[in-house]
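Below is one structure, written out as structure tokens, with a few remarks after it.
Omission of a single protein chain aside, the complex is shown with its protein chains in their original locations.
In order of appearance the chains are A and B, and numbering begins at 1 in each one.
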Amino acid sequence: MILDGKCPTGPIEKTWDKHRFDMKLVNPANKRKYKILVVGTGLAGGAAAASLGELGYNVEAFCYQDSPRRAHSIAAQGGINAAKNYPNDGDSIYRLFYDTIKGGDFRAREADVWRLAQVSNNIIDQCVAQGVPFARDYAGYLDNRSFGGAQVSRTFYARGQTGQQLLLGAYSALARQIKAGTVKMFPRTEMLDLIVVDGEAKGITVRDMVTGEIRTHVGDAVVLCTGGYVNVFYLSTNAMGCSVTAAWKAHKKGAFFANPCYTQIHPTCIPQHGDKQSKLTLMSESLRNDGRCWVPKNKGDKRAPGEISEEERDYYLERKYPSFGNLAPRDIASRAAKEQCDDDRGVGAGGRGVYLDFAASIKRLSEDTIRERYGNLFEMYEKITDENAYKVPMRIYPAPHYSMGGLWVDYNCESNVPGLFVLGEANFSVHGANRLGASALMQGLADGYFVIPYTIANYLAKTTPGKVKADNPECRKSVEDVNNNLKKLMSINGKKTVSEFHRELGKIMWENVGMARSEQSCKEALKKIPEIREEFWKNVKVSGSGAEFNQQLENANRVADFLEFAELMTRDALYRNESCGGHFRVEHQMPDGEAKRDDEKFCHAAAWEFKGVNAEPELHIEPLKFENVHLAIRSYK
Amino acid sequence: MSHDKTMTLTLHVWRQKGPKDPGKFETYEAKDVSPDQSFLEMLDEVNEDLIKAGKDPIAFDHDCREGICGMCSQVINGAPHGGMDRTTVCQLHMRMFKDGDTIYIEPWRARAFPIVKDLVVDRGALDQIIQAGGYTSAHTGGIADGNAILVPKDDADYAMDAAECIGCGACVAGCPNGSAMLFTSAKVSQLAVLPQGQAEAARRVCAMTEELKAQGFGNCTNHYECQASCPKGIDVKFIAKLNREYLKALCK
Partner (left out) sequence: MQLLTSSVGRKVLMAITGQLMVLFVIVHMLGNSSIFIPGGINAYAEHLHALPPLVWGFRLVMLASVAIHILFGVQLSLENRVANAETYAVKNLKRATLGSQSMLYTGLLLLAFILYHLLQFTIRATPDIVAGVDAQGRFDVFAMVTNSFSHGIIAFVYIAAMVVLFLHLSHGIQSFFQTMGWNNNKTLPVIGKIGTVAAVVLLLGYASIPLFIVSGILKG
């Protein structure tokens, strides 16, 4: 099936305005009759729930954390992009649009990206009004910094905690609506199923994580804002609770999953220290503004960094990409680090690391300036590694960080299941095959504050409110299915723990479907994943009962979904027989090791339809048209 | 730096099945602990052993494991988050302990934070304080340019210092009075110093302090334990600022 993204036609700069006018509205008096279920309260979900509540809809919001303020958007450090052009350095909506399309290696939809660039400016204004303490200069104006993949300074930031501040802004807006009674908040509540009635998304089945109660919530539309899936790698920079579960359950109920193989491996993370590690810690990419990446020129050089002279160092990013240097996009910087380590020139224990050296910047700007810019990051680095990065270079290594793929949505952020909307990282829409730094925050808030309030009305206006009641047979069936699934997990009583399975799966995915993939490695993974899955369902051990606070059961259920999802992700990586952005197939590279796209065959989004756990999914294609940017070889040299 | 030596530690962990259960300490041994492990990774390992032995693993809140989400909440040897300067439990590393150490691990204790299970508490009361007024009533959309109102850098920095609060509740757990004054004052101060928040400053400070009381938190008596407990080092100067804002509001 050829999918239609329902993009408005005409000159791109008019598309969103035109579309907004074309869409239907819901009468103010009728809004409260519609119930909208928002799952996840990160930037996208928090902003959506607050904005929809304010418009007068009857909103119920859900999150698995104990408070909507804790979603993993909070961990974003560096900043948020906007095309304000305050520094007068040549930025524009068109340039942000162009950079994002190019950064995504020409695998995103033009109209969606344009809209993102267009509303980016409103986001900054909105956040300022909420009291987000963005960095300011001495004259009181908003300050900007530069970021990977761009030659202009368009990144707004709040120290090293931009994600936190933006999320708290959205959270406070949400708190205001909760107080006003327009939003009902359900924390410690995890979505375990999507309820589809007559082909439309009309509710969710959730588990109360404190009491273990399984219950349904019905509504007129469901908005999934449940983040990404890179915890499929076990070790990633995501929070421990991040999972594919909500998206996967929706997928199993008919929503297409698009480009699951597009995962981002972030270049600046703290290297792994041992096999008992539970997660990897990211350090803002902004560090690359003042840090220089290098490895020893000689293979296997184990001397301390201070003993390696300038002549014996290889500043490989500056060498390979003279114009972008250390600010090359994430996928390129990550792969370059991997290449150096594969070449036995990695540093630190295990040799999986490269140096990020601040000595030159400290000499040029003073240690105080560096402390002012990155103090909290240096502090964090020292806490984890026990090393003082003002004195010795940091050691960094790439780690799974973000998923560009996600549930397929059209221009309205609506999936192929009517009434199911997907926002933020959970959808696939704007980042193509690679996301630029400081763009995730932008997308989450754009979708939540400025897209969904318009597009959801267009859907709701065509439906009768309260059509589906809680006693609908689909609701009962869903609760039954969820209960059976959990009961099954509890009854296996095997010998291996959930984390052991997760770790095993992660290892397979990282080695075969990680930073570099090949036909052979994908096939290898496709052979192994079903084996682990089978073992999981025979040999996992989950103690306690379902009717209580049970973190093991939560994890078991999430890992069970990862075990199914991993196969789809691998299949997609195998199918996409080209290299693009974060998806690097070793068979397809330029002579210098750059990703080599195949626009003839793969200039499209691949959306997969679920056909059963052990059955092959069906592929649907949405061709991508580039009418406003020239489809070119991405170069950062 | 990697260390080859591993440690064995004795843990006394608070176990409590639910809010009504009286709860008690259980003793566990943590073996083969690497100094490079984080505290929570050490607990993960203890839990793996418990699961394999068919016992109920220790329930504890955690999520981002990079010190920003504010989910982790354990009192270690009497100090919220373990008492290391500006460090959350998830960022606490085992290198601060010695082989053979005995560690007491307890949940946040305060009337406003009922225990859910073991080390997990319900911090919904903090959300309620924010809901009472910890926001600016900005509508989505239709907002003037971000540079339309200038904010002096000192004010922006001051607001940011306050806004760093991660809402973990360590200030309450550490306070001998079970007061959430530091938490409340951080939000009050952030919004009171920014022009965007000043219009509602008086109403906000009154509503939030009232809520503080309604939620069963104690009163601040200036022990300053909150600042010593705060993993973000939020300063008690914000409490003084709240008091100032409160007096200003009373005069209105």
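Observations
The rule is simple: contacts are C-beta pairs under 8 Å (C-beta built on N, C-alpha and C of every residue); 3 or more make two chains touch, one makes a residue touch a chain.
Model, not experiment: these values are computed from the prediction.
Under the touch definition stated at the start, the shown chains contacted by the missing one in the entire complex are B. If you put the hidden chain back, the residue from B:Pro35, B:Gly70, B:Gly83 or B:Pro231 that touches it is B:Gly83.
Counting the whole complex, the residues of subunit B in touch with the unshown chain are 12, 25, 75, 77-79, 83, 104, 106, 109-112, 175-179, 181, 206, 209-210, 212-213, 216-225, 227-229, 235-237, 239-247, 250.
Keep this in mind: only the chains that are shown with their structure count from here on.
Taking each chain's centre as the average of its CA atoms, subunit A and subunit B sit 26 Å apart. Those residues of subunit A that touch subunit B in the shared complex are 47, 50-51, 54, 65-72, 74-75, 84, 86, 122, 124-142, 158-159, 161, 163-165, 168, 171-173, 175-176, 178-179, 185, 187, 210, 237, 239-241, 273-274, 276-279, 281-282, 349, 379-380, 383-387, 449-450, 453, 495, 497, 499-500, 541, 543-544, 548-549, 551-552. Residues of subunit B touching subunit A in their complex: 1-2, 17-18, 34, 36-38, 40-41, 44-45, 48, 51-52, 54-57, 59, 61-71, 86-87, 91, 93, 95, 116-117, 120, 122-124, 126-127, 130-132, 134-141, 143-147, 149-153, 156-157, 159-160, 163-164, 166-167, 190-191, 194, 196-197.
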